[in-house]
Each structure stands twice: as C-alpha cells, then as structure tokens.
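Dumping the structure here so I can ask a few things about it.
Missing here: one protein chain of the complex. Every other protein chain is in place.
Every chain is named by a letter (A and B) in the order it is written, and numbering of its residues begins at 1.
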Amino acid sequence: MRAMIIDDSRAMRSILRHIVTGLDFETAEAVHGQDALDQLRSGPVPDICLVDWNMPVMDGYTFITEVRANPAWRDITLMMVTTEGEQRNIVRALAAGAHEYVIKPFTPDAIVEKLELLGLLNHDAAPDGVLA
Amino acid sequence: MTTPTAFASVSALVRRETSMVYDEGKEYLVEARLAPLAAAKGMDLETYVSRLAFDPDERRKVIDALTINETSWFRDHTPYQAFTDAILPDLLERRSTTRRLRIWSAACSSGQEAYSIAMLLDQHLPAGWEYEIVATDIATTMLERVKSGRYSQVEVNRGLPATSLVRYFNRVGREWEIAERLRQRITVRHLNLAAPYVALGTFDMIWLRNVLIYFDAPTKQDILRRMLPMLSLDGYLLLGSSETTLDLPDDLAAAWRREPIGRVQAHRRANAPVAQPTPSHLTLTGA
Partner (left out) sequence: MNMLTFFDPASADLEAPDLEDVRSVTEDVWMALLGEDEALAPRAVPAGAPFDAAGAWSAAVTVTGGWQGVITIELDETVARTVTARMLDIPTVDEVHDGDAADAVGELVNMVGGSIKSLMPGPSTLSLPSVAAGRAAFASDVQEVCRVDVAWRGGPVRVCVHVPQGGPR
C-alpha cells in the first residue's frame, strides 16, 4: 500500500508518516494540494491520500475536487486529516469526494481504525471470539 | 509510584467487588486511573489507597475507574460486518411475525458498542420493526455517559465512519451528541456480570466482548453458563477477539456451539437451529 501525506506542516507529516509506515505503507509527501497534484501526475498513484485542509497555494478541499474531476484517479481513497471540525465542513468534504475524515488532534489509534474501516489494512489475525 | 502493598490492596478490592482480576504488571494502569482521584482529594496515591477502607464513595469511584474498557466505534469491525451480513438477515427472517429485536450490550462501558449497533439497525431494519438495546455496566458513571449520549472530539475520531458522524451526531460545543431517535432505543441498567441477572428478559443477540478476560476462570465459566438462558434459543452470542483461550468444562463446552460467520466465531446454544444464510439449504434435506 502507498500513502501520500499532504500537509504543510513537516511535524504533522512526520507524525502521520510514523503511523502509516508502522502499518507497512510506503509513503510520499506533499506540502500542499498543488504539489500533491504534480506528484500524482508524474509519479506512482497512491492507494490513499491523507489530506490537510488549510494549506498554502492549494487547500485540501480544492485538491479533493481536482482529484475527483479526473477519472484516472477514481481508485484513490481520500481521507481528510484536519483541524476543521465543523459539521458543515465534514459534510462538504464528503460531498466533494472524501471517503473519511479525521479531526485534529487525533491519537494514532484513530488513524489506524479509519484505515481499517476503509479496508486498507490486512487482517491476518486469528478470527474473532473463539472459545477454545 | 504505587507500592506493592497499595497495588495489592486495590487489586483485592476490585476482585472482591467485581471478580475482575488485576494481575501484577498492571500497576501502571492502576496508577494512571487512580492518580486523578487521589489528586482530587489532595492526597498522594498511597495515602488515598490507605483510606479507601473507610470511604465507600471513593471505593465506588475506584471501581468505576478500574472497570472502564477503552472502547471505540465498531471496535474490531468484523463483528459488525458479521452482524449486518449474516446475523441480522437471519434474525429478520426468524422474527418476521413479532418484528422486534432485543439486543444486550453487556459491559457497555461508555456506550460505543450499543450505539454502533443502533446505527446499523437504523440503517438496516425494515420499516415497521422495533428494537431495544439493553446496555449494562458495573460502572454507574459510565451508565450516565451512555444515557447522555455525548462524546468528545477524540472519541468520535475513533473508528466512527465520517458519514455516520454527520448523520447521527450533532455538535454541541466541544462534544458530539448522538441523535435522540437512537438514544430512545437504549435502556441503561446497572449490572455486575458476576452477580445474578434479574429481570432482563431474553435477548436475540448478546454482545459480551472484551470483558471476560478481566474475570478469573470460575467466574468466566459461571457467566457463560448463566448467559445460556438469557439468549433466545436461536440467538447469537459474540465474544471479543482476545477471548480465545477459555478452558471450559465439558458440560459448558457442550452447551455452546461455535458457528463461523465471516471472520467471526459466533456462539449459539447447542440446540439452536443452524443459520440459513442462503436459500440453497432447501436442497440439502433428505439426501
């Protein structure tokens, strides 16, 4: 699995990178939406983008609408990871094509559970609830 | 730092009142959960623990603090998948005359499991069906939380699909409040799983996940034995993914039958009819 982390904060990219590399993701990083679009056009297409909302040059909401406007990218899962926590913004992002939404601040578990929800984690563990 | 004596006395208290086992090595957990209680009383942890014997209110708080499960929405995911894919369709068929489901969320903690089930039922129950979810816990503070249906930002980040967040919650200041129509379906009851189950009725499904691990072996067996009459003959019991190594006496092992459903092992009463997930079972008779 490949994840692209799109956030203007190096510290936030570092935190997210640690979480997803721990889940065996390969990562790419972009510092704003335009940078991410450029990388999508030139490089390998990731399975998921983790997208901040407020960034210089191109914000995460615009990035999502741009990705969704290109049918070649329809398999990319988009997850907002942002401090924008108003209900209307969550609705807007989902309507624009985001699959999931994590509100900052978050704990690492929150990211893991969302990736699980999105079917992006492998399950090789024992089946649930066996009485031996 | 907790001293061994302080830890032992807290551990004995919890065991006496709840039959839950806090082994050595859980000192960090005891310390993390009791430190705020001691601080609220202006005492260091050791002094606080030494006074517990004389203070029933504080004992209650300690029990509450130590019996809270960390929970997230749709925890482990697979049981909920099994519920919507197989268990619920089977129950819909079997209850088509009464059109009513009763579900028990045993050791409900702060209610994420009960409300996760409620969200799925809200989406998947056909019109005209009724349901009740009975949520029980030993911690009274948790029951208050379940009733209020309010969760922090950090809590709603945990495993809850964003579509469900916007569909079933309203932001109220720093918290998110679950929709009234779901809260109405939850009945909250104070219950120690190690004590008798009185006036609960029977259930079509029991969720008993990630709680048996806290009990000693005889109590675990006792709970599983007393769960039998709580479950309707064709009902389903779900345990947690870590509760896999229970050593059961023969009579109990014979009373429960394991039934794989997707990635989950559900437990059925031994004489329960087999689930009928596909119409093809009709061709299997009489061969």
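Keep in mind that, in the parts below, contacts are C-beta pairs under 8 Å (C-beta built on N, C-alpha and C of every residue); 3 or more make two chains touch, one makes a residue touch a chain.
The model shown is predicted, which means the values in this text are computed figures rather than measured ones.
Of the listed positions A:43, A:105 or A:119, the one in contact with the omitted chain in the full complex is A:105. Among B:123, B:152, B:170 or B:202, only B:152 touches the chain that is left out of the view.
Within the complete assembly, residues 8-12, 14-15, 18, 54-56, 82-86, 88, 104-107 of chain A touch the chain that is not shown. In the full complex, chain B makes contact with the omitted chain through residues 32, 152-154, 171, 173-174.
As a convention for this text, only the chains that are shown with their structure count from here on.
With each centre defined as the average position of its C-alpha atoms, the distance from chain A to chain B rounds to 31 Å. Looking at the complex, you find that chain A touches chain B at residues 85-87, 90-91, 94, 98-103, 105-107, 109-110, 113-114, 116-117, 123, 125-132. The part of chain B that touches chain A in the complex is made up of residues 72, 74, 76-79, 82, 153-154, 156-159, 161-163, 165-166, 170-171, 209, 224, 238-241, 243-248, 253, 256, 258, 260, 263-267.
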